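Below is one structure. I have some questions about it.
Every protein chain except one is present and positioned as in the full complex.
And now, subunit A:
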């Protein structure tokens, strides 16, 4: 436990001392190759994968090192990172990892403040387990010291797996330390430590926080226009602290009235525009439930507001209000002051309930799913077991809801209002899915990032609460796989439309992995207001993703612009996302990535194209020398490949 205390000392020492430490590290770094052994608190682990990573980072550092004076604050952050990243809190040998597929594996376990690293050299190729601690939702001792003198720990993870470690009870201190260090580092928030994302100092060529610019995105949609304006009323998050600062509202409604509408909507989340159809001007509006209450309270402002929204779209004389909840739950909300729009109060509006269940039902469903798929699948009753989890049923309902919204907007040319209770869980799912169906831009890699930033992050999906970053209270009722469900729905769509999305399955899995990893700041806070304060200290996930887009590109992508996708929401076409939920099972892993062959094809095409171009250039040169008028034709014949469909 010595290391821990040193780490504490380090984080608590005053700034000047830190600088000194930094300089010291710097000097040692330059003059000592055996840095690792000279410093006890900073241990570069012997593990292969880790070492490589470290050298990569230090390389980048060294380049900057030359001119950064140690007195400047950024450089301090920089050294701090250098120390913290590599802060090896524990290395224990002869730990057994009980793999449900391979069996017991003996190796070395290393815990840092970011990850858990296990390596077994006995096998060929070496078995490596590399797990960000953020993924751990629960650490528990399994049994006491058994008769064989082994102690074991179980780690329940948020990404559908459980890990089990065991080791001989050699010294009492070691046993204690593994458990304690895990408990400490896996749950920094509960222990008053900082989440690793705030210490991660990797530099990427692009600043991921710049990916989404609300103004630019609304401009892309053609806003503001004659019916819609961008309001600054929430600039300081005074109107609604869970909303973004940039909101699009009807032109005719002044800010004062917005405040009165906010009083009638739960948590002040007023109806605002999310998306507008480029042709019909039909809009997707999101908000929270109206505060109708038991007495059926009405708000003239809210009624007028919705009427204005309807009037903004000249194509239709109707407004559809989609309440994501089952009608029973919506009615039950009246007891708590909430409720739904009555059709008496809102004339010309039609209310539709989408029957999507709440976060607790979803959490339970995922728990059951984990039971069914991990570690092993029972072959004989696979489908019945899958059905009993209801997971795909929920996916179906969400997709069906989004489909109805998209259909109303596209085919019915009608504006729609989407809400659930608070408008940050189911509403986010529905609105963003409908937008994926309606707008091809959101099916590109960057467009999808914008979509997440906009509908999920800026509109205040409570990631911190729903995921429980660094919080050891794993039974917290606020946790729920809402975002996972959304990504699952998108994956279902990529299955049905294999050529319509620019990103591939790996992109979606990467997003989900970093949803839990706590490496990037993207999914850290609960709302834009909180995030704005924290952003400067963290790196955005998009910085990492956009640094190597080719990894995440679907080679089959065909840009169907203005092509609306209507997925089929029958169970016949929904499948369990094996590549995510069952990826830990080696038997379910494909031997060759599916896209391998397409990539080969594309590479071959590129190569041939190059060769043809070269030859044609040669031809052109020759013919140009003989007759000049022929020169144009061959180059024309190699126009870039046209894409059909």
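The rule is simple: a contact is a pair of C-beta atoms (placed from the backbone, for glycine too) under 8 Å apart; a residue touches a chain by one contact, two chains touch by 3 or more; residues count from 1.
The rule is short, and it goes like this: contacts and distances are computed from a predicted model.
The unshown chain of the complex is recorded in UniProt as "Myotubularin-related protein 12", chosen from "Hemoglobin embryonic subunit alpha-like", "Myotubularin-related protein 12", "Auxin-responsive protein" or "Histidine-containing phosphotransfer protein". Contact with the chain that does not appear here is found for just one residue of A:93, A:236, A:300 or A:573, A:573. Here the missing chain is touched by one residue of A:137, A:329 or A:485, and it is A:329.
Looking at subunit A, the residues touching the absent chain are 326, 328-329, 332-333, 336, 354-355, 357-361, 363-364, 377-384, 386-387, 390, 392-393, 396-397, 400, 403-404, 406-407, 411, 420-422, 425, 465, 476-479, 496-500, 556, 558, 560, 563, 565-573, 575-576, 578, 582, 585-589, 591-592, 597-598, 601-602, 604-605, 608-609, 611-612, 615-616, 618-619, 622-623, 630, 633-634, 637, 641, 643-645.
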